[in-house]
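Input: a single structure, listed below in structure tokens.
The complex is shown incomplete by one protein chain, all other protein chains being positioned as in the whole.
Then we have chain A:
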Amino acid sequence: MAEPILSVRNLQTQFAAQEGVVHAVDGVDFDVFEGRTLGVVGESGCGKSVTARSILGIVESPGRVVGGQILLRPAKGGAPIDLLTLSPKAMRDIRGPEIALVFQEPMASFSQYYTIGNQITEAIRLHMGMDANAARARAIDLLDMVGVPQPSRRVDEYPFQLSGGLRQRVMIAMALACDPRVLIADEPTTALDVTTQAQILDLLRELQQKRGLAIILITHDMGVIAEMAHDVAVMYLGRAVETGPVGEIFSSPKHPYTRALLRSIPTVLAKPRTRLPTIAGSIPHPFNRPTGCPYHPRCSEIITGLCETAEPPAVGEASREVRCFLHGGRP
């Protein structure tokens, strides 16, 4: 396989609070390739959104990236750059032209006081050095590309004038304004209805095929992952507990969490009124992070005396890793 565009190595992001330190991201590794989608899946508090924000260098205080590497391979080739070593000013040239973000809540992520055209052209003028007219023309092209009807009229409208689905299209247009190579989509369809979700997922797939975008798709929805992702990273409490190609994750999941998660998903294929297998307990509070393997209190296959104390290392090849003592790595 080709070289990855973006590699995350042992990423650690912490939030210091009075009650203690929250290890929101605690040693995450993954690779993102051109024209492929990496699905990052996990439940609330697993650190998937903080991972995205860490990559872009927009973790909000008191959060801080405390370790690891985020390696971006330059477009012209050459040695990868570690984004964590860049100055804030240099980072600004990464956000937009190299890596862009689509947020979950399209209403909350726009300014209500500027037209959408205004908000799209801001980045174009800043990064691509176009004048106002050229930038506006590009904004209209972008809106057209993401399927906003009547783009030359819509460009002068305000976000509140658009429906949820259209707002998400505009958000994608804005993210693509400076031709990024990596698109991070953080729950891009969670706030949308299913029929609108289907439209947006189709759009993302189409854009990826046309432009060879590398997409990091962050979601809690295994259905969306099955549909969109080529590769998957399953996260639990700040760790990628299992990574691998989408087919293998679904057909032969290795980590007990992945297995349990897949079993507990309601599907339209189920028989009516059937009980679902559940995962015992609930996700621990971030201040009460379990010792050892963070999943051990909920795990049905716990190895008593080992999982409570020792942290399982990642085992397997780079493209198919799992962090669980059932699959090796015992001390």
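Observations on the structure shown:
What we mean here is this: contacts are C-beta pairs under 8 Å (C-beta built on N, C-alpha and C of every residue); 3 or more make two chains touch, one makes a residue touch a chain; residues count from 1.
As a working rule, contacts and distances are computed from a predicted model.
Per the UniProt record, the chain missing from the shown structure is "Dipeptide ABC transporter ATP-binding protein", taken from the list "Cytochrome (Ubi)quinol oxidase subunit III", "Dipeptide ABC transporter ATP-binding protein", "N-methylglutamate synthase subunit A" or "Chemotaxis protein CheW".
Contact with the chain not shown here comes from a single listed residue; of A:165, A:256, A:294 or A:312, that residue is A:165.
Of A:61, A:133, A:274 or A:304, it is A:274 that touches the chain left out of the display. Checked against the hidden chain, the listed residues A:108, A:132, A:265 or A:318 yield one contact partner: A:265.
Chain A residues in contact with the hidden partner, per the touch definition given at the top, are 43-44, 163-166, 193-199, 201-202, 220-227, 246-247, 250, 260-262, 264-279, 282-283, 285.
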